[in-house]
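For this depiction, one protein chain was excluded, whereas all remaining protein chains were kept in their positions.
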Amino acid sequence: MRIGADYYPEHWDRDRWKTDAQMMVEANIKLIRVGEFAWSLYEPEENRYDFSWMDEVLDFFHQYGIKVVLCTPSATPPKWMADKYPEIYQEDIHGNPKIFGTRKHYCFNSGLYREKTRKMVGQIASRYGNHPALEAWQADNELGWANTTRCYCIKCEEKFRIWLKNKYGSIDCLNKKYGTVFWSQIYNSFDEVIIPKAGACYDTCHDTQGQNPGLLLDYYRFSSDSVISFMDETVQAIRVYSSKPITTNMLDASINSGTGIDYYKMSEKLDFVSYDNYIEFQWGIAEAAGVSKDHTLMRSYKKQPYWVMEEQSGPCGWSKMGPTPTPGKLRLWTYQSVANGADTVVYFRWRACPFGTEENWHGILNHDGKPNRRLEEISRVGNEMERLTRIYGALQPKARVAIIKSFDCEWSHSIHRHVEGFDYDKLLNCFYKPFYEMGLAVDFVRPDEDLKDYSLVLAPALVMLNEKETENITEYVRQGGNLLITFRSGIKDSYNNMLMDTVPGSLKELTGTRVHDYDPQLQKQTRVSTVFGEGKASLWCDIITPDTAESLGIYIDDFYSGETCFTRNAFGEGKAYYLGCDLDEEGMVRLTKYLGKAAGLPVHLYAIKGIETVEVSDGKNNALFILNHNAYPVVTAVDGNYKEMFSGQRVKDTICLEPYGVVLLDRMDLGNA
Amino acid sequence: MRIGADYYPEHWDRDRWKTDAQMMVEANIKLIRVGEFAWSLYEPEENRYDFSWMDEVLDFFHQYGIKVVLCTPSATPPKWMADKYPEIYQEDIHGNPKIFGTRKHYCFNSGLYREKTRKMVGQIASRYGNHPALEAWQADNELGWANTTRCYCIKCEEKFRIWLKNKYGSIDCLNKKYGTVFWSQIYNSFDEVIIPKAGACYDTCHDTQGQNPGLLLDYYRFSSDSVISFMDETVQAIRVYSSKPITTNMLDASINSGTGIDYYKMSEKLDFVSYDNYIEFQWGIAEAAGVSKDHTLMRSYKKQPYWVMEEQSGPCGWSKMGPTPTPGKLRLWTYQSVANGADTVVYFRWRACPFGTEENWHGILNHDGKPNRRLEEISRVGNEMERLTRIYGALQPKARVAIIKSFDCEWSHSIHRHVEGFDYDKLLNCFYKPFYEMGLAVDFVRPDEDLKDYSLVLAPALVMLNEKETENITEYVRQGGNLLITFRSGIKDSYNNMLMDTVPGSLKELTGTRVHDYDPQLQKQTRVSTVFGEGKASLWCDIITPDTAESLGIYIDDFYSGETCFTRNAFGEGKAYYLGCDLDEEGMVRLTKYLGKAAGLPVHLYAIKGIETVEVSDGKNNALFILNHNAYPVVTAVDGNYKEMFSGQRVKDTICLEPYGVVLLDRMDLGNA
Partner (left out) sequence: MRIGADYYPEHWDRDRWKTDAQMMVEANIKLIRVGEFAWSLYEPEENRYDFSWMDEVLDFFHQYGIKVVLCTPSATPPKWMADKYPEIYQEDIHGNPKIFGTRKHYCFNSGLYREKTRKMVGQIASRYGNHPALEAWQADNELGWANTTRCYCIKCEEKFRIWLKNKYGSIDCLNKKYGTVFWSQIYNSFDEVIIPKAGACYDTCHDTQGQNPGLLLDYYRFSSDSVISFMDETVQAIRVYSSKPITTNMLDASINSGTGIDYYKMSEKLDFVSYDNYIEFQWGIAEAAGVSKDHTLMRSYKKQPYWVMEEQSGPCGWSKMGPTPTPGKLRLWTYQSVANGADTVVYFRWRACPFGTEENWHGILNHDGKPNRRLEEISRVGNEMERLTRIYGALQPKARVAIIKSFDCEWSHSIHRHVEGFDYDKLLNCFYKPFYEMGLAVDFVRPDEDLKDYSLVLAPALVMLNEKETENITEYVRQGGNLLITFRSGIKDSYNNMLMDTVPGSLKELTGTRVHDYDPQLQKQTRVSTVFGEGKASLWCDIITPDTAESLGIYIDDFYSGETCFTRNAFGEGKAYYLGCDLDEEGMVRLTKYLGKAAGLPVHLYAIKGIETVEVSDGKNNALFILNHNAYPVVTAVDGNYKEMFSGQRVKDTICLEPYGVVLLDRMDLGNA
């Protein structure tokens, strides 16, 4: 448990470094991240290098005991390179190059850029790989930011055709799997296959580009693979010279709505996961539940402690700013990270930069570089962590509930959204939020991940499953698990084709149901009446014939009033539930309580709005974080005797949290602390 | 009166054909439409042909007595062709090619593509032109879909210049007619004339592209001509080998808001009209009155029975879906088609395709291919028609009211909309709807069409008329007709220039009025008080000086309170009414009753919401369709004794229709049935 700061030594006079380092030490800032946009400093002209400035940086901060996370600088190729080798430019869906002037303007499949990157990374790694100040590596920066995962250039087209050839072997196989017989799109060779650029109806048929769904999904997979393979070349180049752990900073899903990268696969290449966590800024104000979900996703990618590599520390945005963090929020957000499994939180950025696109992006310090109330608040956190670290190892929530998240499904849903308003990430959030409110930890899992330790598994809109994945979840139920499957599950093959089977297709036996009709809810809503109470669907209604399953709920509107919307099927030792419709927020809470109870989870009677409770453990010690996301104080009940670890005070029965307050409760009778 | 299904034999294993054919026979499905996207099957490589599969299709379905509508496959040129001859690509208004990946990506003016199409069509026509299963031909598919009528490529520019040379003879003449002296746009030769691509203010001056209005209108005419001439080459190529009737499937105006093709002119080349009728899907939910208006348009283009070539049969859309058709709606929609003059209704599509862009476009059957409630409903329709066909020939409504619709006017209005909110198609609908509600059939007519059989003719916003057209409507009134002319009529010449005359220009004498001022209703509304009661204008107010006309209504708001908004002019034996403003829905109903009464039409006292009544005749028999578009049952009065033809029951005074119910009443004392 520690804090750091994102630092840009190249933005400040050397004189200032000393002041900054001293202030950091006082605030218990343990590390800085540096260098992610520094290519034109390292290599001002082709093959002319200058590492002296970074030598100084590392040596300087080492004197102060401040560790360094060193980034590779590939996010911003310098102008001389773009001018000499314009092939490195990424192209957008219309085929226009994303020209110089901002960042992330390179194509992941440019052989030249990959070579340049490997060479640069190799030099950095060999020079600094064993420096005593070095703590870890960050590969590139925010890979996939701002729709840059998918490039539409000729190099990508060529690589994609090779990728396809490797996957399908023969063009006949590809034609069959894609169903290119539809609309006369049969290819005679892999050289004819297109990348799905904007076509005849890109603008005119709203919210769809009309390309073949199999081709689109493969291009999304290929693009994700391309980014990961680009990153992996950096990882490999580092490993030659350095044994320090390697990460890259991912992006949240709540505001950035997905980068198009399979973060499970990406995580496999990394030693630890990290990500950037902005809560209130130019591009939106995130709900606390959504932030919690993002944290949970990050913890889930490797099922390990992770870092926040960029944590908001001031008002920020590019052309416009969001609000300033209210006093208490920086501390609250930091402990929300820790409670959900982060062990290092790095604030972006130490001090606001006076120039460049992000001159309005405030850090801990304002442009004037003077101590302020945000530094004070962060110092408090630094001091608290200093103390807590003596007691606790890496704290992690222990989840008994899992929600299946699949990137194949995410992309398939983004290609064909089924109905207006459907959004896979939002749907996952709907299933996450009631557990968050009840203080029950959740893991996100892959469809093929081992599920046996979970009491309850949810599979929202698991639109496509391969055989292994189907077997995995089936076996989970067979062995006694409790599984909820929803509408739009099991209906596609992995080529993004609809199964020629009655819905829910590959899950019919497991769920013991057949869906004999379904009604997308365009411009309407349908009420349900179920064993867990009432609810309202506004996206989708599957009209169910229970086969071996029992009906646990019915629709009470429209022509399918009285027909089944919710079922339970005894299967092996377990139970498979099928929910044919989405539910409003209150309906979701009722369903969650019902399922929780059925799965033997400790379901609370009620939740307090804005209170997030997370039970954590470092393996030896168990403790309880309670976070107040409200602007007002809250009194909440606690069961038993605790020591509050920030204040050292004893707590019994109830505790009062200040606005945006945080407490960490350790059970007295468990004997720790 | 019969039903069919759009079928894609190439999407299914041959084994399945038999099942499908048997199910079709049982449902009384009489025909299938096939082959509109099959080019790459017919000609997998340049000049290598394979017709064997279609040979099988025709022979196979012939065995079952199922007729075949065979399409020409030009809607989707294969990839090898696009790769070898990129000139075939259509270009958008910015000059970007509409690349491969969806459909309709070819330019109608590509000489190469026309040659390829003629050759392909010739081969298909010669091979199948006399096949006993062949019922009819469909040329291409949905010509003009998704803004594809107007292409902006160099080939079009060249052809356009020739078209202009033929029209204007000299460049001086063109300059004069276009008024190119405005903004220094004088051309020195036809080679200088541009096609109206996106120019300096395309994005910046909202909702207008700023090009010369005469040039724009000519380009719209040229584009329409190009599509029709492309299609006519297909028609001619078929006629060499086959005497079967030829159609193409048009698009509705309600949701697709016009294709930019003059359907009157297109219809002249066709043996019968057909169109695609989607009521509730991804792109919107159509009002029943609007659907009725579209049917009426289709019947009006040739004043003959027409087909629905694609009738919605399940939930559909591309990336998203609309609702599933409520039980009863498929039957209702089918009889709405028949009541308005369709004699064949072909459902799109037999079964949902598991792959391709339209994998979510549900047909009669779901992906699983099993019988379902939609097939059951359609079978009922099939059986009913089987019986009715023994009694009735082609049923057609007989209209005593005509609304003038002009494509020149439609395009002129789309170039200059006069005021925010003005839309020609919506305006036509405003005039159509009250007649629809009163059960009075309407025809749409060209401005130069013979009008003598109509008791009442309406000319909404007839912005431009040539001499022949002016004479036609003048003569209609002179001979005793009743004609309503509205604001924005008679103000332009056929070059899209404003007349240098007082409004309504060429119609001043006929209407006996002068408009001395007018007030576009931007951000305001103006009330009127008239002989037919009150109303409210929200688009336009002409302030009228009656000359020979009498004032029948006045404005009661704004500075023109007390001035005339509505007049009647006795002219020859007839009456010419002039309405200077638009009206709200209730005002339109009042106006319609007033005009109907004046024209001696059987005006009802009231209408029941959602009830559509259509009197039809096959020349010998007369009958009455009553359709209930409501989700609830409705009791309605009928005058006299009838036999209800679906149930065989006698009906007297009143009849009760079930939700979405349809009855067909035949008057007992007329002695038929």
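The letters A and B name the chains in turn, as written, and every chain counts its residues from 1.
The rule is short, and it goes like this: a residue touches a chain if its C-beta (ideal position, glycine included) is under 8 Å from a C-beta of that chain, and two chains touch if they have at least 3 such contacts.
Nothing here was measured: the structure is a model prediction, and the numbers come from that model.
When you scan A:28, A:90, A:312 or A:496 for touch with the missing chain, the hit is A:90. Set against the missing chain, the residues A:154, A:173, A:240 or A:285 yield one that touches it, A:285.
In the complete complex, the residue from A:354, A:480, A:619 or A:633 that touches the missing chain is A:354. Summary of contacts with the chain left out: across A:326, A:383, A:525 or A:561, the touching residue is A:326. Of the candidate positions B:185, B:494 or B:617, contact with the hidden chain is made by B:185.
Where chain A meets the omitted chain, the residues involved are 10-11, 37-41, 44-45, 73, 76-80, 83, 90, 96, 98-105, 146-148, 280, 282-283, 285, 315, 318-324, 326-327, 352-360, 366-370, 372-373.
For chain B, the residues touching the chain absent from view are 94, 178-188, 192, 194, 196-201, 203-215, 415-420, 422, 495, 497-503, 516-524, 558-559.
Rule of thumb we're sticking to: only the chains that are shown with their structure count from here on.
For the pair chain A and chain B, the distance between C-alpha centroids works out to 49 Å.
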